[in-house]
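I have a structure I would like to understand better, so I am pasting it below and will then ask my questions one at a time.
Just one protein chain is left out here, and the rest sit where they should.
Going by the order they are written in, the chains are A, B, C, D, E and F; count residues from 1 in each one.
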Amino acid sequence: MVMPLSLLEKSVEKRISLLLKDGRVLEGKLSGYDEYMNMVLEETVETSADGDEGRRLGCVVLRGNNVVSISIL
Amino acid sequence: MVMPLSLLEKSVEKRISLLLKDGRVLEGKLSGYDEYMNMVLEETVETSADGDEGRRLGCVVLRGNNVVSISIL
Amino acid sequence: MVMPLSLLEKSVEKRISLLLKDGRVLEGKLSGYDEYMNMVLEETVETSADGDEGRRLGCVVLRGNNVVSISIL
Amino acid sequence: MVMPLSLLEKSVEKRISLLLKDGRVLEGKLSGYDEYMNMVLEETVETSADGDEGRRLGCVVLRGNNVVSISIL
Amino acid sequence: MVMPLSLLEKSVEKRISLLLKDGRVLEGKLSGYDEYMNMVLEETVETSADGDEGRRLGCVVLRGNNVVSISIL
Amino acid sequence: MVMPLSLLEKSVEKRISLLLKDGRVLEGKLSGYDEYMNMVLEETVETSADGDEGRRLGCVVLRGNNVVSISIL
Partner (left out) sequence: MVMPLSLLEKSVEKRISLLLKDGRVLEGKLSGYDEYMNMVLEETVETSADGDEGRRLGCVVLRGNNVVSISIL
């Protein structure tokens, strides 16, 4: 069995894609996380629904309670 | 009596379907979960309401508080 | 006095109807529940507002925090 | 001083009216409650805003976090 | 310094006005409260935005998490 | 470093402006607060977005979970 936080642990330094509750999608390199699934992303880019690159956001802290799902890229 | 988390335990490595609060439906193989019903899905596909296959999302972590219901397939 | 969880305990293996926050109504046999009112339903059917039978969902885990009310049938 | 849960205790076996977050109004006999203000109602009727009787729901468990206010009838 | 719960304690048996999250305004005599700011109001009246008196609700339990603000009258 | 609650402590008896989740803006003298950022305001005025003075609300208890941001004036 793969626990959710274990998968995040294995994904540190890898690129992930986050779907937020407000519908935005962020892609970046996972630098860290905590038990609430708050996350630190680096080289973050906000992508549009059709996959085009959007705004470059750099280093970002995301609140876990705004995250719907996390895709490991 | 079948406790909700016991049913999830029995469903590991099986295909499940998740209805999310935002109305999206995800189908995939349950790899793991935690006490908050956060889940890890593999080979995840976002299906449309009429059952057509949609976007392939691969390996996904889902936050339990965005999940409405889980169907064991 | 009938405590809410005691009523659920007495309703195991009986048919119940759930009203969810998103307005959907599910009917099924209660297999189990936990202290958060997460529930396991079997032979679950999504019924429409006018009582017509709808989609058959089989075995379903429901998150308690999406449930508005539970009717014992 | 009358504590909220004390008032519920005194209201067991009496008729109460509940306003839910989704705007629905339920009227029934309070059978029990717990510390989260989850409640058990019997002979429950969903009344419309103008006081007309509506759907008979029988025995119902209500989740406290969907309740806005409780009127003792 | 006046702590929020101390102000409620001093307001027992006095008239208060509550603004709820759904925009409704209730006015009544505060009979009691608990640590979650659940409150018991007596002689409760639902007032409209322009100050006209509205529906008489009598004795009401209010869930603290639906309350935005409490005005001491 | 200035902790959020320390700033509130230093702001007691000073005028602050609160933005609430429902978009309303309240201005008043901070009388007290608790660990949940529930606050007591005196001489409270609801100001409109363009800065005009609006309804005088007097002494008000505000629930911290409805507050978005607090400006020290």
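The criterion applied here is as follows: a contact is a pair of C-beta atoms (placed from the backbone, for glycine too) under 8 Å apart; a residue touches a chain by one contact, two chains touch by 3 or more.
Predicted model only: the values in this text are computed from it and were never measured.
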item: Visible chains in contact with the missing one; value: A, F
item: Full-complex contact with the absent chain, from A:V2, A:V25 or A:L57; value: A:L57
item: Hidden partner chain, residues of subunit F it touches; value: 1-8, 21, 23, 37, 64-65, 67-73
item: Interface residues of subunit A (partner: the chain not displayed); value: 12, 20, 22, 26, 31-34, 38-40, 44, 57-63, 65-66
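Note that in this section only the chains that are shown with their structure count from here on.
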item: Label of the chain whose CA centroid is most distant from the centroid of subunit D; value: A
item: Per-residue multi-chain contacts in subunit F, two or more chains; value: none
